[in-house]
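What follows is an incomplete set of chains from the complex, kept in their original frame.
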């Protein structure tokens, strides 16, 4: 069985690449899906439908277009990994975690110890908390191949 | 019909009180539910089950005890209001919003214009974005009594 | 048992009043719910959240505020009555019918014979097609009191 | 991943062909499904089960046979595109949109600006409103390949 793993959250570091490299190196039966991670493209996702003068509506349109992709991919994944970095508020990552929780979809959080208290509700509903991509790869290796 | 409205998010300002006052003044058929908003009590919710030396596990235990309440009340509400303030990361508020979205439970966000871009995914799945408690009361008045 | 019946569709004739009068005259255990039927108020439902210059976004905001009410009431009803008149396109009525169909919520259509062909998909998923409010009252009397 | 996109609505213009051409030209991983779009065949779908003298029952039988196909394909699609033209009432398109909304299935509406107000509830529950097939292709390209 091939496992589909959705990657949510931070787009400013290379954690996705590290996970992909780890999965490849271990030849794991894992396929990753993700939101569009090109920040500028993501913000402009709705522009093709007509320019907006109000920033709120531009964001609204683009977020909904992105939602076609993210909602579908989350519902079709087997497991999600939700990454929180030090910078930015990353409310969309917490939103995705809540979405997974309500669907009963297992997810792993990936973040430093420094933000443990702020993330306590998100971690409490997770199946695991990892601090490094290597740990996530290990968990995936155990879950999918043991 | 009485409407049950779950209030999620920020606990450092008096927005909940303002909503309750507005609902009372308008005699709306609305009942509010909420997480425990006493910050210290919330952090200590699991302590009765035994002290923990690791902060992560203390948070974990308390968050799960809080989860008995929040998960149940969200699933039983008709509408949720999710409040984001300027301070703190409030990932639990975004988590609740994602939880509502996956359940198909309508929610209203309440936050300033300054954080519109950071909240674009959360707002995109909401039924309304309000900037003041008065606006939320107006929406509730319209929805429940018109 | 009291039955909750959601009334969807046309707001330009008095069919809702006729149903209510019929239910009262027959002392049926039926409670009606409905979208806001004041046309101007409905179109302006979102204005309290801030004026919009673009008609599309004004409609969008108001429709979502109305959706808080309509989605909740449809999900909580036992039966729906969906009325199509001669005038206007009333796509929202057909939308509500589709919403009921997907939820497995039984609904009765109420419309003239002249538009039978145009409504064939909507009628095919309905539990009954009535041509007059009196017929709907009779069906409700049979279903709720026999 | 291949995406399955259900096309609902207007059968009198070539918008389906334009979408297919656009998808092919862009080599998108998209497969389209649809109701039977041959108008006469669709109206006669139930005739093989016996002729009916009453137009209502002929429509009823045919619509149910068509429903075997449309209900199944909508439930199995990832995204739907719902097209509203200037002519006819197209209540079945609005019905399909409501069906998608209740299932939590994302859909894109495709229609001119002239009918924005009449479609406000249908658009409010959509993930995007497009005015041309080219825009839909662009959205699909973004969602499925970025």
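We just call them A, B, C and D in the order they show up, numbering each chain from 1.
Heads up, the rule we're going with is that a contact is a pair of C-beta atoms (placed from the backbone, for glycine too) under 8 Å apart; a residue touches a chain by one contact, two chains touch by 3 or more.
All figures in this text were calculated on a predicted structure; none of them were measured in a lab.
Shown chains number 4; the total number of identical copies in the complete complex of this file is 8.
Throughout what follows, only the chains that are shown with their structure count from here on.
Comparing the contact residues of subunit A and subunit D by number shows a mostly separate set, under half of all numbers used being common to the two copies. Ranking every chain by how far its Cα centroid lies from the centroid of subunit C, the top place goes to A.
Centre-to-centre spacing of subunit A and subunit D amounts to 31 Å, using the average Cα coordinate of each chain. Our note on geometry: subunit B versus subunit D, Cα centroid distance of 37 Å, whole angstroms.
Taking each chain's centre as the average of its CA atoms, subunit A and subunit C sit 40 Å apart.
Annotation for subunit D: residues touching 2 or more other chains are 104, 129.
Across the interface of their complex, subunit B is touched by residues 55-56, 59-60, 62-64, 66-67, 70, 84, 88-103, 113, 115-125, 129 of subunit A.
Listed in rising order, the residues of subunit C touching subunit B in the complex are 33, 36, 38, 41, 45-46, 48-50, 61, 64-65, 67-69, 71-72, 76.
Taken in their complex, subunit D has these residues touching subunit A: 1, 3, 78-79, 104, 106, 108, 127-131, 135, 138-139, 142-144, 146.
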